[in-house]
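Shown below is the structure under consideration.
The complex appears here minus one protein chain, its other protein chains still in place.
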Amino acid sequence: MIRKILVANRGEIAIRVMRTCREMDILSVAVFSDADRTSMHVRYADEAYHIGPSPSVESYLNIDRIIDVAKRSGADAIHPGYGFLSENAQFSRRCREEGIIFIGPGPEAISTMGDKITARKTMIQAGIPVVPGTTEKITAENRAVGIIREIGLPVIIKASAGGGGKGMRLVHREEDILSAIRAAKSEAMAAFGDDSVYIEKYISSPHHIEFQILADNHGNVIHLFERECSIQRRHQKVIEETPSPLMTPEVREEMGKHAVAAAKEVNYSGAGTIEFIVDDHLNYFFLEMNTRLQVEHPITERVVGVDLVREQIHIANNQPLTYRQEELYQNGHAIECRIYAEDPDRDFMPSPGLIQHITEPLGFGVRHDGYVYEGFEIPIYYDPLISKLIVWGKNRTETIQRMKRALYAYKITGVKTTIKFLEKIMNAPDFVSGNYNTHFIEKNWDFLTDREKCLGDCMAVAIIAAYYDYMERMKAAQEKTGTGRTTGSWKFCGRKAGMSRY
Amino acid sequence: MIRKILVANRGEIAIRVMRTCREMDILSVAVFSDADRTSMHVRYADEAYHIGPSPSVESYLNIDRIIDVAKRSGADAIHPGYGFLSENAQFSRRCREEGIIFIGPGPEAISTMGDKITARKTMIQAGIPVVPGTTEKITAENRAVGIIREIGLPVIIKASAGGGGKGMRLVHREEDILSAIRAAKSEAMAAFGDDSVYIEKYISSPHHIEFQILADNHGNVIHLFERECSIQRRHQKVIEETPSPLMTPEVREEMGKHAVAAAKEVNYSGAGTIEFIVDDHLNYFFLEMNTRLQVEHPITERVVGVDLVREQIHIANNQPLTYRQEELYQNGHAIECRIYAEDPDRDFMPSPGLIQHITEPLGFGVRHDGYVYEGFEIPIYYDPLISKLIVWGKNRTETIQRMKRALYAYKITGVKTTIKFLEKIMNAPDFVSGNYNTHFIEKNWDFLTDREKCLGDCMAVAIIAAYYDYMERMKAAQEKTGTGRTTGSWKFCGRKAGMSRY
Amino acid sequence: MALEIYIDGRMIAIELLHQKGNILKVSIDGKLYEVDLVPVEKGVYSILYKNKSYNVELVPGKKPKTYEINTLYNSYHVDIMDSEAKYLKGRHDDHMDDKEAISSPMPGKVVKVLVKPGDRVKAGETVVIVSAMKMESEYKVKKDHLIRSVLVKEGDTVDGNQPLVIIE
Partner (left out) sequence: MALEIYIDGRMIAIELLHQKGNILKVSIDGKLYEVDLVPVEKGVYSILYKNKSYNVELVPGKKPKTYEINTLYNSYHVDIMDSEAKYLKGRHDDHMDDKEAISSPMPGKVVKVLVKPGDRVKAGETVVIVSAMKMESEYKVKKDHLIRSVLVKEGDTVDGNQPLVIIE
């Protein structure tokens, strides 16, 4: 039985994992970089060990250091969270070699699912629909043309070695095929030194829908229904919800079965996610598998009523799953909003800095998973995610209303955040109607970036507050210099209730 | 349709009501006394009106003032919360006369249920079991003896005009009957100038179980299952949970039907609670009806999935109930802990004062309804309730574990709170086993007040922190007086990240 | 700088031997502690000692140079005993028995004053009733006393530990 878990992560997810550890009477061990000494995960843990300089490659990605801390602290297991080493097959293997339980799948499953083309082949083998296209690298121009004709337009040409949109071309018209292939190949060669490409059918109004699965070490696999993740900005998820407004019970059941089959095909163990791309007619295709906990896992927890981290630990303890498929159902609706330290008024520029003041939204149906506190300085080195608001309602309408109420009351000063942008999404007719796909943000850009103006006397009260605050500071400063009363005594700023206290 | 609601209350319940108003696009109007200008309900509301001095009789209980604000602000309706005017028949009647919707039952239902003997008679009429005893005032000694023999020992003799335990006598033995009656009568005469008493069967291991009901203006009444409220200190509820660990499905259904019948008997409208006293064998008796929202309503909301304030507003809008009885079910388990500003180490002495620092517990399954913030001074004039932690789990065990985790992370400095006492309750074997009644706190007193001692180096780190803090203050003070550098400038305390900032 | 600290009924000598950034070497009654200490929030320090993570909350006490300190399960009252504090404590001890005050342990509002200067009260008699948060507390004398002066009147708002009545 696991008695002590090292959480090889930081930020909200480290704390989220430690919360469940505490509920299960398991001790938690934090690791931290130079930049994170004051971070909440260090303060929340039972024990904390320094593992190196601020850049992640020298700390949170340093396998040797983390294994070393696991041994020194006597941790039985390591929970990788998401990001960092969570999908690193080498790390999973190293844990196994060192006799430490890795809370996640074995290195084989991670490797298979980590390579796009291998994953695609494996899924075809398991009878799971994949986006029509090539399963091999293509180098010859004419072969590509033939394949495209076979698949049917539109298609996307992607660099095999690629990523980040480089060497990628979308082709709508027959006459553009050749020039697009040439352009993609030459761009791929320039960027990666390899001009091989592969081709996939382009889904023109794509929905991103994923299924949560849990698999134990005894061959049992269940799914916990879907999450709709189509609200994305530059391929980064912004808002997720469950159930998907697009879904029907029949398709849900079928996709769920395919998700379970996908996990079984790779002898999966632990919590994982099968991502599908879905068109408007509910045709769905395997996209990829995330072999870890997702950022958006709480909406599933809320609607299905299962603590996914608790289940991960159960599975890592070699116990059989606590739930059978037929016991699970979706109760109500949940939406997650990700709050990033980014400035929506300046093209979402990262906004690290010192948190001056926070008001957290609370009340019925609101869960808030965060890690920052007043006086904490968000470091420049890591992900800009500050926190996640997860809201539940008996139906989608009530959930949206509640999320608006929560965003309204959520205040952070000191850094710029995406809160107001998220509020605009909640008011966008396409979101309210549930009629959206991955183009939503692009399509609604003008609406989303048009800030509402206060019609009342907002500016007047702002001016009065600034004036008053300035005058009080002047008074305080004059008192300090004017009289000799500061006698090295016991009087400090801010001890009087509610007086101006910077 | 209601568009603006005046919330005639303060503290956490005022904010809780306003949250639902915001979700329903209804404007909220706060009222406040002198002591509450900085209170969160004033800040959360859309509008706020001062209604008088700090003592509640001059502000929150002043009907004229509140009606006046309702008219000036153009509020369509008044939500009374709990306490204050919430069970005041005169206030309900006045609202009706003034053409303002009172969100609660009419004055008739409040009056009937407000008088103990009338309520008892009405319930007997409706076929609902009441505690065996007299329904009339008794003055003659020998009549009392006869009745006691009929009811059977033990019994409680209570002063008709009474309250607060005065003129109350518990009788176990036949030979004590006469002396007890005489003592009760003479004490009643001294205290209330009226020596009439009434007699009730004494339930020796009583459980306090209540049923939430909702009734619309069209004759529909439903119940939302039970809440177990037996953890009490001096008749004040401390912890509530649902489902009750004592309950069986059969008794639940039967009690639910009786609760619905009770509400129908008085033509009830709105949300209300039927309180029962229950013995170890699940014999239950009507105790009283609370004709308002209860402090502990959130555990029902969590397990049944219904926003009770939203339903109250629907009903006040003359709409039929949104739910039918057969649609409702209990999903998982929920516990509420009430956090009071009281010092458990000094006999629960009230502890008003300035909130220095708060860390709120968050994460999966945790709801926190509060109203204080850092820098807020809890007034001496009102209830010591600071906040309520409402925790959900798939079963009772998980819920207790989660509550322990939440209480562990919940920190308030500046005032004394009952947090550690609640944590002890969560660890008490009688609570963990679900085997408790209203004598729980008395029975477990030694266990509950025995504080765990830190076995590690807690005292050493406390000493080091005090030493360091003191030295830093001395340094800061010396810098201020030593050099003439404070040039009326822009430098204020606490602007540097994380430096000692009182 | 070495300092004495009064905590939990005993006097402790503490000295900072060495500091490098947030790593402190401290001697407490001769025992050596090496801790990693950083201020994190208002009045809260994060301390790592032997890799255990502690959050220590400090609230300045009502009297100068005192703290209320909370660690996870313990609360401590701490007096910093610098030379000035020692001097004052010495003086205070001398004059201790002269007269006594009945003080309110909690803030509240004076509901009733039952005595006037010159009254003689018996042990257990109530002298003042203070109300806070809907609860009334009666302040009684423990022994027979003469009321020397009454410092509050009905309706007054009082702080915690404020003297209400001086007795002899």
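Think of it as A, B and C in the order they're written, each chain with its own count starting at 1.
In this text, a contact is a pair of C-beta atoms (placed from the backbone, for glycine too) under 8 Å apart; a residue touches a chain by one contact, two chains touch by 3 or more.
Note that the structure is predicted; figures quoted are calculated from it, not measured.
Enquirer: Can you list the shown chains that the omitted chain is in contact with?
Expert: A, B
Enquirer: With respect to the chain omitted from the figure, which of A:243, A:270, A:393 or A:414 is a touching residue?
Expert: A:414
Enquirer: Have a look at A:140, A:170, A:190 or A:380 and name the one touching the chain we're not showing.
Expert: A:380
Enquirer: When the complex is taken as a whole, what residues of chain A touch the one chain not shown?
Expert: These residues of chain A touch the chain that is not shown: 341, 343, 346, 349-353, 356-357, 374, 380-384, 408, 411, 413-414, 420, 451-454, 456-471, 494, 498-502.
Enquirer: Hey, which chain B residues sit against the chain that's not shown?
Expert: 30, 37-38, 42-49, 73, 373-376, 489-490, 492, 494-495
Everything below uses one rule, namely that only the chains that are shown with their structure count from here on.
Enquirer: Measuring between mean CA coordinates, which chain is farthest from chain C?
Expert: The chain lying farthest from chain C is A.
Enquirer: Can you work out the whole-Å distance between the CA centroids of chain A and chain C?
Expert: 48
Enquirer: Specify, in ascending order, the residues of chain A that touch 2 or more different other chains.
Expert: In chain A, the residues touching two or more other chains are 38, 44, 373-376, 489-490, 492, 494-495.
Enquirer: Give me the residues of chain C that touch two or more other chains.
Expert: 38, 40-42, 52, 55, 60, 65
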